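Dumping the structure here so I can ask a few things about it.
All protein chains of the complex are present and in place, except for one that has been dropped.
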Amino acid sequence: MPPQIAAATGDGAWLQAMVDFEVALARAQGLPELDVPPIDPVEIARAGRPSGNPAAALVAALDSPDAHRGATSQDVMDTAAMLVARRTLPLIHAELAGVAATCAALAREHRDTPMVARTLLQQALPTTFGLKAAGWLLGIDEARGLLTAVPLQVELGGAAGTLAALGEDGLAVLGRLAAELELEEPVLPWHTRRVRVAQLGGALAIAAGALEKIALDLKLMAQTEVGEVAESAEGGRGGSSTLPHKRNPVGSALTIACAAGVRGAASVLTGALAQEHERAAGAWQAEWEALSRALALTGGAAASLREALEGLEVFPERMRANLDLTGGLIMTEALVPRLGRAEAKRVAEEAARSGQPLREAPDPTTYLGSAGALVDRALKAHEEGR
Amino acid sequence: MPPQIAAATGDGAWLQAMVDFEVALARAQGLPELDVPPIDPVEIARAGRPSGNPAAALVAALDSPDAHRGATSQDVMDTAAMLVARRTLPLIHAELAGVAATCAALAREHRDTPMVARTLLQQALPTTFGLKAAGWLLGIDEARGLLTAVPLQVELGGAAGTLAALGEDGLAVLGRLAAELELEEPVLPWHTRRVRVAQLGGALAIAAGALEKIALDLKLMAQTEVGEVAESAEGGRGGSSTLPHKRNPVGSALTIACAAGVRGAASVLTGALAQEHERAAGAWQAEWEALSRALALTGGAAASLREALEGLEVFPERMRANLDLTGGLIMTEALVPRLGRAEAKRVAEEAARSGQPLREAPDPTTYLGSAGALVDRALKAHEEGR
Amino acid sequence: MPPQIAAATGDGAWLQAMVDFEVALARAQGLPELDVPPIDPVEIARAGRPSGNPAAALVAALDSPDAHRGATSQDVMDTAAMLVARRTLPLIHAELAGVAATCAALAREHRDTPMVARTLLQQALPTTFGLKAAGWLLGIDEARGLLTAVPLQVELGGAAGTLAALGEDGLAVLGRLAAELELEEPVLPWHTRRVRVAQLGGALAIAAGALEKIALDLKLMAQTEVGEVAESAEGGRGGSSTLPHKRNPVGSALTIACAAGVRGAASVLTGALAQEHERAAGAWQAEWEALSRALALTGGAAASLREALEGLEVFPERMRANLDLTGGLIMTEALVPRLGRAEAKRVAEEAARSGQPLREAPDPTTYLGSAGALVDRALKAHEEGR
Partner (left out) sequence: MPPQIAAATGDGAWLQAMVDFEVALARAQGLPELDVPPIDPVEIARAGRPSGNPAAALVAALDSPDAHRGATSQDVMDTAAMLVARRTLPLIHAELAGVAATCAALAREHRDTPMVARTLLQQALPTTFGLKAAGWLLGIDEARGLLTAVPLQVELGGAAGTLAALGEDGLAVLGRLAAELELEEPVLPWHTRRVRVAQLGGALAIAAGALEKIALDLKLMAQTEVGEVAESAEGGRGGSSTLPHKRNPVGSALTIACAAGVRGAASVLTGALAQEHERAAGAWQAEWEALSRALALTGGAAASLREALEGLEVFPERMRANLDLTGGLIMTEALVPRLGRAEAKRVAEEAARSGQPLREAPDPTTYLGSAGALVDRALKAHEEGR
């Protein structure tokens, strides 16, 4: 995982976000600027254990009568979670943009590079590598759209969600706090209305899944027997100490591993939607680590795949050779208009039985349908979506 | 589960959707209108087993040389899935709208009904039942927004996703088919780009979770010792043969049970994002039942909760009595401005120790902060969102 | 899914199990034999909705003053669940035994059939098809052991788990009921102690995963470019209407699809472990469908894979050809003892660079290590475990 993504989701980042909440809260109330001493995240975590969350320990460490005025622990933690998300998402988006850019470049460069399409892992018909890459691109762009659509909202409700400790000023402070932290202002405090948290988890899981789809195709195409792509071997990457000839699809494997972890973490967030009354006893506390892991591992998946794609070697000649592997049998469908379905089937079965090439089969590159036009559509959508 | 939701997601509904695809596909190509004989869904499922999906069996049953021209099995199944979703979602939305309407009515009626807010299931501070209901409402409205945002797209790609069997007409037929079926036209065929399927599953899981949050609060409020609400006992509902005095929160319980099932089904869809090459061997086939169950159980959750809410009895006097249960201790925070934090804490601890009421405590209804204004915000957002 | 497994987990089977509980309960108390009228499962399900489970409706349909004496709804449903499991598991075990028998036969027959071992989908070293099949066998046998170890217990506790309505006879009736139904007698009623239900779900998910591992290997080996096995094409199986040359690994695909469904259903059971007090409001009711689906889909996975394996064609000549695909590079490790690690690596890299075969490489069949002995160990363990 890239160090900056690990850092953005680590204990220090959470503590900083909590401090930022307290500082902004004081400002939003026109209180004196908070004086923040150096604070050790490990110590805060330890000190917070008896009260079940680190907020009270932080407030104690701030040692100011104005700190935390009008807020409750959950306000600190929930706003901090959204700040952590808002600071990590650009790092994830940068990796996703890198993935998309490479997919777009592959789609453009290989718009007309023929390869075989495989259904249920059996060779089916000709397609192009450009169309495959265009499909990858569109999946990533769709996932980016979902991630971007998640509202990241400030949380301020006080102990009961009524903003009572702020007297008449509750809603005004809420608005100023949102502006101060550059987070959205919610209609209501969301202590136990966790739709946006689960939405964020779901969007991360879908982004990870869109990445995993690409990694899955890459590792299948990189198989020794298929050989259509290889991840970079630069700097010993993908090497094996015992097996010097291997070119392991390491980036793809790590992407897939990370995606599995994201799903596990995101399932915790979906499972935490039902929270009791005005603050949950358990479901809320389960979110912190799950959200951190979901963010970090999505970033890890994206970074691993970006590296794999940027170093990818593509072998069009192997794609072509694989196209010819069945001796034209994959062209049977193309014969139907000329020979009729029954006759096409008959000659194909005869060729399959005899092991001879299917002489009637036209060249695969003549049967690519709308592949090129579809690539153009995907690239256009990608350009417009930026 | 409401019979019409069961029907909309059952075998018959899937078969009808598959037939509708074939009929529309012929129309989109200007072919003669398909003549559809009576078809038995059970027989089609059985006959489809050897090829791994029922599409080929349907095509055989249609017995027309024009049926299915240009399409592959996955085109039929994927489009049928989206038709099933498009036909079931209005039924789900109707139930969700009913839930939202009742929540809005409760928020309005009980805008100023005081009750105790509970954090970690401990009494914390005063709030209003209206604010609680407003939070429920907003959660449902947020979930409805996510469901509505899922694009339901037609699928047509032919065996390899290149539309090759349609020659020059591929993209035109794709557009006409989308219009014919009133589904969105995708940029590319989506044989193995399953973001929208997972997005639908995720949105259903979030809707189910938003419903479950309400059911959770209801069952807690309905506890014998709390007694703030009760589900309707009309027609023997919630009754127990052995325990005649009971008023079981049956609707809430079924909502929670359905929501758990939705999560299980939706996790299958998220887990199916990574599909191989141009058609998956396993992950795709896993979607059919999972999608049906996710739709049906979300509908079941919504219907159960709508019934529970529509028959809900609310007991404001018990809410008030519970507010007074701690003898004013929950008002400690309200003393802070007047007495200072230390002194407020001291008198509260003394009262708690002695078991005497906290004499200094003001009436809970004087410490509701922005509760009323927040209810108004939520109702306004609800009205505007319609 | 085999019809008998569908039937064993369907509504009729649940109703029968519920009736069996009531009949046995009367016998265990020495009451007159219950007279059971014909009962419609659909009608019972509908009538049971207001009370949140079908047990009360069944008792009403039995129309006997002695029916259900001493029991509560949950006793009926939980015992019925265990009876459904006990009646379905032999069907699942029969399919698993079929899978294991075919794996054992493959391991025996191909004990010395060389093929290439693949790590991260890259050719690594020689192995044998027998060793691969032996690994499959052991996985199935391990999973069977876990399934067999799940205790299936009768449930009888009365409304509160105290057996109070049975007066002094509670424990005696519990013991006789267990004997009558041939289920284990639990130490305590298990209304909200769901370890055994979750254990059953977990064992089913593991069995499904062990099946999926085999299906995954099969679909990879069946790839056009690999061609080492093929599922049977008999009776049009695995065929494609549009692509007559294809041999789709349909059984493997369905196995994988079913396994995904089992995981989703089993996750509901694990998530339902925390049930409130003496009967849960939601988590319990979520178990019924989840357990039925987990049982049915594990049976479906096992049956699909058994069919796939029983009809499997194995192509040792393709295995051999694939072994030679790298021109001996996969034998690099075998050179280390003779040439030393550095020199072995050098000659391998040179061969890889030049595209020439690695002349120093010995025949792959000379470097199979303990493969044969390991196959013998697995077969012995399999024999002993029966």
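Each chain gets a letter, A, B and C, in the order it is written, and its residues are counted from 1.
Definition applied: contacts are C-beta pairs under 8 Å (C-beta built on N, C-alpha and C of every residue); 3 or more make two chains touch, one makes a residue touch a chain.
Bear in mind that the values here come from a model prediction, so they are computed numbers and not experimental data.
From the set A:V250, A:L295, A:V347 or A:L379, the residue in touch with the chain omitted from the display is A:V250, counting the whole complex. Of the candidate positions C:A60, C:A101 or C:A117, contact with the hidden chain is made by C:A117. Contact with the omitted chain, checked across A:I44, A:A198 or A:V268, is made by A:V268. Summary of contacts with the chain left out: across C:P54, C:G98, C:G161 or C:G227, the touching residue is C:G161. Mapped onto chain C, the interface with the missing chain covers residues 52, 72, 74, 117-121, 124-128, 131-132, 134-135, 138-139, 142-143, 146, 149, 158-167, 170-171, 187-196, 198-199, 202, 205-206, 209-210, 212-213, 215-217, 220, 256, 259, 263, 266-267, 270-271, 273-281, 333-334, 336-337, 367-371, 373-374, 377-378, 381. One chain of the complex is left out; on chain B, the residues touching it are 116, 118-125, 219-220, 222-226, 240, 242-250, 253, 267, 271, 322, 325-326, 329-330, 332-333, 344-345, 348-349, 352.
The omitted chain makes contact with chain A at the following residues, 50-52, 56, 59, 68, 72-73, 158-159, 165, 212, 215, 219, 235-243, 248-250, 252-261, 263-265, 267-268, 271-272, 280-286, 289-290, 293.
Operating definition for what follows: only the chains that are shown with their structure count from here on.
Comparing the centres of all chains, each the average of its CA atoms, the largest separation from chain B belongs to C. Centroids built from CA atoms put chain C at 32 Å from chain A.
Rounded to a whole number, the gap between the C-alpha centres of chain A and chain B is 24 angstrom. Annotation for chain A: residues 118-121, 124-125, 220, 267, 271, 333 touch two or more other chains.
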